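My questions all concern the structure below.
A single protein chain has been removed from this complex, and every other one stays in its place.
Labels A and B are assigned to the chains in the order they are written; within every chain, residues are numbered from 1.
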Amino acid sequence: MSDIIRLENIEKSYGTHQVLFGIDAEVSEGETFAVIGPNGAGKTTLFKVMTGEAPCNGGRVIFRGEDVTAIPAHRRARAGMGRTFQVARVFLELTVLENVVVAVEARHKNEGRRDVPWYAFKPAQSVVAEAMELLAHFELEAKRDAEASELSHGDRKRLELAITLAGKPKVLMLDEPTAGMSPSDRAGVVEVIKRIREENRITIIMTEHDMSVIFGLADRILVMNQGARLALGSIEEVRNSPVVREVYLGKESQHD
Amino acid sequence: MLFAIINSLTTGMAVFLVAAGLTLIYGVMRILNFAHGAFFMVGAYLVSSMVGQAPPSTLALAAAAILAAFIVGLFGLVVQRVVLKRVQDADEHYMLIATFAVMLICVGVVKLIWGLEFLSVSPPPGLEGGNMLGPVFVPTFSIFVIVCGVLAFLLLELLLQRSWAGKMLTAMSRDRLMAQLMGLNVPVWMMVAVGCSFALAGLAGGLLLPNQTLSPVLGDQFLLMSFATIIVGGLGSIRGAFLAAILLGLIDGFNAIAFPNIPGVGIYIGLVFFLLVRPNGILGEEQI
Partner (left out) sequence: MNPAIKATLLVLSALVLLALPLWVNPGLLHLVGVTIVMGVFAVAWNLLFGYAGLASFGSGGLFSIGAYFMAVMLRAGWQDGFLLLILVSMAAGGLVAFLVGAIALRRSSGIYLAILTLALSEVLRLFLMRWHWIGAEDGLPNIVRPSFSIGIARVDLSNGHSYYWFLCLACAAMVAIMWWILHSPLGRTLRAIRLDPERTAFMGVNVYGYKLAAFTLSGIFAAGAGALYAPWAQIVTPDLGNMTRSVQPILYTLLGGASSFWGPLIGAFSFSAIEYATRTLVGIQEIITGAILLVIILVFPTGIAGAFSRFVGALMPSEPSSRHGSSVASAVRTETP
């Protein structure tokens, strides 16, 4: 297995306040990689550095063998990074179908495909078909003409996943996929993520608070604390790491 | 040369008097108030009605200006209650438009009450004429404006930095949520700030009245200059506005000497330059 993303000595500060202190990590192709740590550990910032939302002040981000440190977010997205947000972000004033159509159209354009002449009013049949397939996958096809603002929280999360997968990412980055959900909904999300992983053979990077979700999904875990890397390894390795036990898992002895 | 500098400083301080209130209201409410120039104009008209076209004395002018400040401040409270409070959580474009609407209403009221004719007011006896400062002639009124500007700045600085109320306002403009957490009655303090801001506009209108041609478009001229000032100075910063006012005054003075046939362009070019190179202004805080 080769590395799909490699982080080399990432440093990040906001003004005088440093949030990331020389993070090193590598994510192998096809694995599910979780970033955990207490609030304020720098997980979301690390995410932003990887996706290109926030440029880092030091270090390099290597994506599929290419140094992307200075490359803006939309070009990293084209190269195969897809991401979701803690609070699902979809286009509230567009219909459910339009949400996905925009995403499919964007990918086709980047692939240099021209489905319809540039002056067409209606999206191409092939685009709509592809979008409907994605909606069906997430059980949203019945709501295709509803405005996204009318959707429930859970539906929005699924729509966001559909939008993200419409870009056919190589790496799927999930920022707290179960934030604000009930335990039963969480189990559902774990199932959905498992299914996505199997069907697309996709690399997944996620941050998460809920240990049961992590243990159910992750191959390897990066543990962060106060902007620094505490440990990196398989669940077993991390669990047995004395540093981690002290700082983090120590408080959650029920997982022992 | 000295004459030009004094002229520049006069322009700068006049603009600062108007811009101070504008930057104050921005600091507290994050609203860029298009109506500020209009309320400045209302202040000027109010004072002109009180003192007539030939004010009897400097004291009368100052007293009238303070009274006008009080009245305009009260208007400000009404505007705050009826308009600003309701739009403050909306998209910033809508806030701009809302204050623009208030400005239109103000202009309409001014036209209705005072008509369309141009009105001019001469300086009161104490501020007429001028003195020779070395080889150059300095109008007394210029000195009056500069002194007023510097006084206003020092007073505001003192109030905001030293007084308890000022510290509250500063804290609130930094972080509204934290201020609420600390038990500050934010709505009340907002009223105070808005009242002060409008009062400053009214005061400036009164003080700058002499040598001014009063017309319903007076507000526009000062509004654009004040916008430039507070943006160059960094939105919300009184100190920045003071420095920016001096800087823009000097640019304008230089413009008047070097390119006399296109007056007023320098300020805008300076503004554009600052927006592109240092969008947070001279003393602006980093945007989050």
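Throughout what follows, contacts are C-beta pairs under 8 Å (C-beta built on N, C-alpha and C of every residue); 3 or more make two chains touch, one makes a residue touch a chain.
In this text, all values refer to a predicted model and were calculated from it rather than measured experimentally.
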- request: Sort through A:E147, A:D185 or A:D219 and give me the one touching the missing partner chain.
  value: A:E147
Field: Contact with the hidden chain (one of B:L116, B:M132, B:L181 or B:A258)
entry: B:L116
- request: Check the options B:A101, B:A165 or B:M182 and report the residue that touches the missing chain.
  value: B:A101
Statement: Across the whole complex, the chain not displayed is touched by subunit B residues 32, 83, 86-87, 89-94, 96-98, 100-113, 115-116, 220, 224, 227-228, 231, 235, 261-265, 268-269, 271-272, 275-276, 279, 288
- line: Contacts from subunit A to the absent chain lie at residues 51, 53, 72-75, 77-78, 81-83, 85, 89-94, 98, 101-103, 105-107, 109-110, 116, 118-121, 123, 147, 150, 163-164, 166-167
